[in-house]
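Starting off with a structure, shown below.
Our next item is chain A:
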Amino acid sequence: MLDLAYYLIFSFALYIVGIYCLATKRNLIRLLLGVEMLVNAANINFITFAAYAAPGFVDSLGHSFAAISIGLAGALSAVALAVVVLLYRRYGTLDSDELKQLRG
Partner candidate 1 sequence: MQIIDVAPWLCWILPAIGALAALALNKVNRKAMNITVLSTTLLSCIMTLLMVPSLLNNSSIDHALFWFQIAGAQVNAGLLIDALSIIVANVVSFLSLLIMIYSTKYMAEDPSIARFWFFMSLFLSSMLLLVLADNFILMFIGWKLVSLCSFGLIGYYYRDEKEHWIGGPAPFPFQKPSRNGLKALLMTSFGDTALLAGIIILYLYSHTFNFMELIQTAGTWLPAMAATPGILALTCVLLLLGPLAKSAQFPFHEWLPEAMSGPTPVSALIHAATMVKAGVYLIARMLPIFFFAAWVAAPAYPEALTFFIMAGAIGAFTAFLGGTQAMVAKELKKVLAYSTMSAIGYMVLALGISGLSAGSLVAGTSSSIFFLINHGIFKVVLFLCAGVVIHSAGSIYLDHMNLSTKRMRFTLVSMWIGGLALMGVFPLSGFWSKDNVLIACLESGQYAIFAVAMISVVLTAFYVCRMMGLAFHTGTPDGNIHRDEEFRDRKLAEDHAHGEEGHWIEILPYGLLAALTVVIGLVGPLVSEFLSSAFSTYYANMGLEVAAETHTGFLGLSGLGLEVLVAAVSIVMILIGAVPAYFLYIKPTSNPSNLLPQTGIRRTLYNFLWNRWYINAFYNKVFVEPSIWVSKRVQRYIEDPLNQAINGGIPEGFKWLSRGLSRIQTGKLRINMLYLLVTIVIALIVLWLGGFI
Partner candidate 2 sequence: MDTAIPSILLQAVIVPLIGALLCAFLGKYLKRNTGWIAAAATIYSTALLAYVAVQLWTQGGQLVETYTWGTIVFQLDFGFLADGLSIPVALAMSIICTAMTVYSINYMDHRIEHLYGKDKPGTYALYYALFLLFPVGLIGGALSTNTIELFLFLESGLFPFYILMDVFGYKDRHRIAMMSFVWTQIGAAVLLIGAVIAGVKAGSFAITSLSVLSGTDLGLLACGLILVGILMKMGTFGFHVWLPLVHAEHPTSIAAVLATIVGFGTYMIARLLFQNMFASFQLFSLPLMILAVVTMFYGAYLTMGQDDVKRLFACSTIGQTAYSILGLASMNAMGVEGGVFYFISHILGKAILFSVAGILVTQTGTRSIKEMGGLAGKMPLTATLCLLGAMILSAIPPLSGFQAEWILFTGVFMQGLTGTAYMILAILALFATFLTAVYTFWPAIRIFFGPTPAGMEKTKEAPLTMTAPLVALAVISVLIGLFPDIIMHFLTSVF
């Protein structure tokens, strides 16, 4: 198996990609994809630590976190996409900079 550090760096890089996506994109759906990336990065982190908890032993608590997390991510996407669709119907735009009625 590879060293723990590589897996962590990989999940960290994915996390940064997700942050970058959220920071730079304006389209709502692209932002949702960014959120998904963040969630996936966290999942990879969980699995990694589950595998490397102790030598020769796999802690399946991490696996259960990842499984629930995937399910929740799916639910989150569903609700978010529903909101996006309604937003588009209401305001005609998917640009997050345009949607500022609730901003203080």
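Note that in this section a contact is a pair of C-beta atoms (placed from the backbone, for glycine too) under 8 Å apart; a residue touches a chain by one contact, two chains touch by 3 or more; residues count from 1.
Here is how the candidates were picked: all candidates are chains of the complex that A comes from, given by their letters.
In this text the structure is predicted, and so the values were computed from the model without any measurement.
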{"item": "Among 1 or 2, touch partner of chain A in the complex", "value": "1"}
{"item": "List of chain A residues in touch with candidate 1 within their complex", "value": "16, 19, 22-24, 31, 96-97, 100, 102-104"}
